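Only one protein chain is missing; all other protein chains are in place.
The first chain written gets the first letter, and so on, giving A and B; residue counts start at 1 in each chain.
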Amino acid sequence: MKKDKKRSLLKIDELSEALRSAFSKPFTVKYPYAPSPAPEGFRGKPEFDEEKCMGCGACSEVCPGGAISIIDEGDTRKIELLYGTCTFCGLCEECCPIEEKGIRLTTEFKMVFSDKDEARTSIEKPLVRCERCGEPITTVDHLKWMIDRLGPLAFSNATLVSVIYDLTLGKIPIKEPEAKEIDRADVIGILCPKCRRKAAVIDHGYRVKY
Amino acid sequence: MNFYNAREKNHLQIIEDRDIVNWWSLFHLLVFPGLIFAATIGLLLLWLLRKLIARFQWRVGPPIYQCFADFFKLLFKESIVPADANRIVFILASFVSLSAATVAMLLIPIGSSQPFQGFMGDIIVLIYLLSIPSIAIILGGSSSSNPFGAVGASREMVLMIAYEIGLILSILTLAIDAGSLMIGDIVKYQVSNQIYLIRYPFAAVAFFICVQAKLGITPFDIPDAKTELIAGPYTEYSGRLLALFKLSHAILFFGLMSMMISLFFPGPFTGVYIFDVLIHLLKCSIIVIPISIIAAVNPRLKINHALRFFWIFVFILAAVDFARALLLVIA
Partner (left out) sequence: MKRECTIIPMGPFHPALAEPEFFKLSVKGEKIIDVEIRIGYNHRGIEKLAEGLTYNQCIFLVERVCGICSNIHPLCFAQAVEEIAGVEVPDRAKYIRTVIAELERIHSHFLWLGLAGHIIGFDTLLMWAWKARELVLDIFETVTGNRQSYAMNAIGGVRRDLKKEHISKILKTMDEAERATKRFIKAISGDPVTLSRLKGVGVLSNEDAKKYCVVGPVARASGLKIDIRKDYPYAAYDEMDFDIPVRRDGDALAKTEVRLEELLQSIRIIRQAVDALPNGDIKCEVKEMPEGEGLSRGEAPRGEDLHYVVSNGSNMPERVKIRAPTFMNLPSIKPQLIGNTIADALIIIGAIDPCFCCTDRLTVVDVKENREKIMSSDELLQRSRKKSSADHRGS
């Protein structure tokens, strides 16, 4: 009984904490009315960088949840990120081949949308298609980036050579696909790997002249 | 008509015109201190309780209109009566609960030494009226054909058996001391002599604990323990019927606080009625503070522990003062 009394007296501990709480400010952050910034390095809403992103689609390859998708339509490539599916793991930022990162996780955590369709972000880039079959190759920015990285080696690839040619003339290397038989002239042109292989091995009958 | 005889005996103001009496009693029943006033104050006191508990938990707590918002939201919602339930009992239970609590308000003095409808032996009627809401909850819970409702109802019943003894014993203590079964006489006796909180502190503590059990506040929220029984007897109640139960709970809250004040520390009476009522309300809010502290630092009791606690600890507390009162009267 005496022990019980002593133990129940210890309730003073709880009482003191309760009173301390009653006379101090609430621990709650009045969030929508008062700001509650996320710390630096918080993995929040991912956003594309219009300038730096080149539209290569590496992020969509690594995304574990499949939140990032590539939509090739006409002359544009649209890379779309669905916030509803995104798990904010940051793998897209980690695997982005550009050093300044074309996709970045911001510290923004507010993601309130009144419509389901608003819960997405996307970026559009001009797309280069195969001159013959119309298969998407990659974006212009990606080709530029490859040329930059390859340096003189870029001249070993005929597609890149044609791109460099167009770019130096100040043209956008996008041509309307023309469905016709691949012939000798197509060796210098913007071709998808499949068509390039065809163009390279095709026997035009010139060889007999040598 | 017995009421009138009782009034004459106690030299109270006799109003000859019966029509006026009826109109005034209707006003007392519905506006002051009955339904509207008691419900408003009761909801405000419940808000105070919630706010204080929140502050003890480092929280902000609800805004002052929260309880009203809850009530009005429920009013506009559909009530669903389960198909297997006893329809009449299920619906009637909430009305019975509310009307009993409202009528009880007429017998409790608020800011004066006299209740609005006092008569000989009104304290016994009051005890009955105050236990009707609990009985209504038991009826409603057991008629809802929900296992949680049934278990909750049986718990409510056990809890009622547990606390009623302490409650009645502590009230009887005062009745014996004052020598009257009228609540008005008990108040008057205290005003002219000593308040009972000082003379019978044990009875006051016993009454205080029983009131908490009656209101189902945290250490005794056993019948509607939400983590065990979802909502106990209220599980199947929704919409307006639930709103009526909430309202009767609020009225009961204010009624029991008022009763505690009248029985143990009434006064001081200034003579201006409005000031007296304000003092009364202030005292009500002061009682909420210890209730909220007890609710904040205690977990919920189990029903068998509660039964043991009331039958041993509370009973002894009440019995000690009961014996003292008996001895004083005899001596």
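As a convention for this text, contacts are C-beta pairs under 8 Å (C-beta built on N, C-alpha and C of every residue); 3 or more make two chains touch, one makes a residue touch a chain.
Predicted model, so just to flag it, every value in this text is computed and none were measured.
K.L.:
Looking at the full complex, which residue from B:Lys73, B:Arg87 or B:Lys226 touches the chain that isn't shown here?
P.N.:
B:Lys226
K.L.:
Using the definition of touch stated at the top, determine which of B:Ser25, B:Thr40, B:Gln57 or B:Ser112 touches the missing chain.
P.N.:
Within the whole complex, the residue contacting the unshown chain is B:Gln57.
K.L.:
Residues on chain A that touch the omitted chain in the whole complex?
P.N.:
4, 7-8, 10-11, 13-14, 17-18, 27, 38-43, 62-65, 87-91, 94, 105
K.L.:
Counting contacts across the full complex, list the positions on chain B that touch the omitted chain.
P.N.:
For chain B, the residues touching the absent chain are 53, 56-59, 147-148, 150-151, 154, 218-219, 221-222, 225-230, 296-305.
Following the convention adopted for this analysis, only the chains that are shown with their structure count from here on.
K.L.:
Roughly how far is chain A from chain B, going centre to centre by Cα mean, in whole Å?
P.N.:
Distance between chain centres: 65 Å.
K.L.:
Which residues, counting only chain A, touch chain B once they are in their complex?
P.N.:
Residues 11, 14-15, 18-19, 21-22, 24, 26-28, 30.
K.L.:
Tell me, which parts of chain B touch chain A in their complex?
P.N.:
Listed in rising order, the residues of chain B that touch chain A are 52, 55-61, 293, 296-297.
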